[in-house]
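One chain of protein is taken out of this complex; the other chains stay put.
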């Protein structure tokens, strides 16, 4: 069944990107609207992230940049964790934020850098 | 001399990214405000693009995404040309736009795809 | 007196939309700038919401959508309460958020859905 | 077959919303990226617009508002035509734009009103 | 009569800011929606610009900056003309755009600078 495949593929992508803790944090959406949850998994992660043409790291370059640009800092947090999980280095994330400064201005870049710094600390001993 | 180095490095990056035609199109800014032009070259291309931690292709992933997200379609045009010039494929650009659809919505992604399509045609026989 | 009519009409609209609690929460603006408060009531609620061509529910469709699109989540909260108060159903609000996902992307839609879910809980026993 | 159903439902919605002329104008996307076209039809129009909980007119209230708010004026044009086609009146559209002025400011509202006026003229004898 | 005073004050402000040519260009809004036109004049120019606490030049600093930041370049054009008309210098406008570059990024600042340059040319012999 086609729909199940989309949902399953989305679930697999989410397993790669997010820790169990993050995933259960997302689950409150499922209680409010099971249909919306289905779209997030099947379309957002299945149809989009599940495509082969780019690696997950390349996709996170895109995701981190668009979230920073639109000022969606709560989701940026989630995806900085995801980026580290799939192998981006702290240096790459810092560098991405610096590159953004020239394109979106310092206020959003500074805020993103502060968030990244907080997250990096939690990975230290 | 430090300042000259920043400006020179920026000039080198611009040579890699932009054709002579695009570069002369940008020069009208220099006539309006030589100081602003200096900032674009020294800070924008020298300080930011000139850093070693990311490749130019990685930087264009960031640039294309932020321009699409903020709806800066004139500059997007310039950077789609730049991306192709430094070795990104048409497929990669299409894929980047598709990934953005889930993060910024279809209106901006559709507009970007239309622009990309127009540019791709000019590279065909 | 014309001005008073605009202010009075605005006050009536606010009575319909907002609980006493919400209204007193808004009053801190009046202390900071009585003139600005007068504009909010006379122009925002009197001149705009007070027009006959649309119902309050139709106006809240517009208000919820624009607030979600611009990421003004604090005001979105206030207007989800208002929407329920004037007769929109929880299902309609969920549906509006889902429709927005395609136009503004998932990050803002997910954040709005989370906020809506929190509010819906407070209306349960 | 599930996927076909999503695509077919999307096609039906597009028939209701858009004239043949508008639909063929959209088809250039299909040539650039058949996959992206499929997402627009199956997800955008099938999954979102194809849901029963809201009428098409209610959905266009949302669409017009989000496009105006994000300054996507090319798509706004397309959806003002669509709104008139499915039965919204010119007065309703004017009223929606006026309500938006208070929420997004006059610049975008004035631009939208100018666009609406141009379109309304084409419907006169 | 109060309303008339607001409209009259707005008309006076518009006379100071805009040439006859610009003012008649704005009048198409009045044909589409006389009520919206009244709001623009009475609220936008009467209530806001008509206040005494700031000079028109100080208000144009605010207006130019917000228009550049939100990418409302058509209105930016109108207000660059207005700014020059009420006594801002070309150097001040260039400087304002440069300051914005750090806060909104180069793409919007470059676009604004190009627009300013075009306008400045029309004031030369």
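When the chains are written out, they are named A, B, C, D and E in that same order, and each has its own residue count from 1.
Note that a contact is a pair of C-beta atoms (placed from the backbone, for glycine too) under 8 Å apart; a residue touches a chain by one contact, two chains touch by 3 or more.
Because the structure is predicted, anything quoted here is derived from the model rather than measured.
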item: Omitted-chain contact residue, chosen from A:12, A:30, A:58 or A:111; value: A:111
item: Among C:16, C:35, C:91 or C:118, residue touching the chain not depicted; value: C:35
item: Positions on chain B where the hidden chain makes contact; value: 1-3, 35, 39, 43, 47, 51
item: Those residues of chain E which, in the complete complex, touch the missing chain; value: 43-44, 48-49, 51, 53-54, 58-59, 61-63, 65-70, 91-92, 94-96, 98-104
item: Chain not shown, touching residues in chain A; value: 71, 94, 97-98, 101, 105-111, 113-114, 116-117, 120
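Going forward, only the chains that are shown with their structure count from here on.
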item: Identity of the chain that, by mean CA position, is farthest from chain E; value: A
item: Type of chain B:chain D copy interface by residue overlap (half), same or different; value: different
item: Inter-chain centre distance, chain C versus chain D - centres from mean C-alpha coordinates, in Å; value: 24
item: Approximate Å spacing (C-alpha centroids) for the pair chain B, chain C; value: 40
item: Residues of chain E engaged with two or more neighbouring chains; value: 35, 39, 71, 101, 105-107
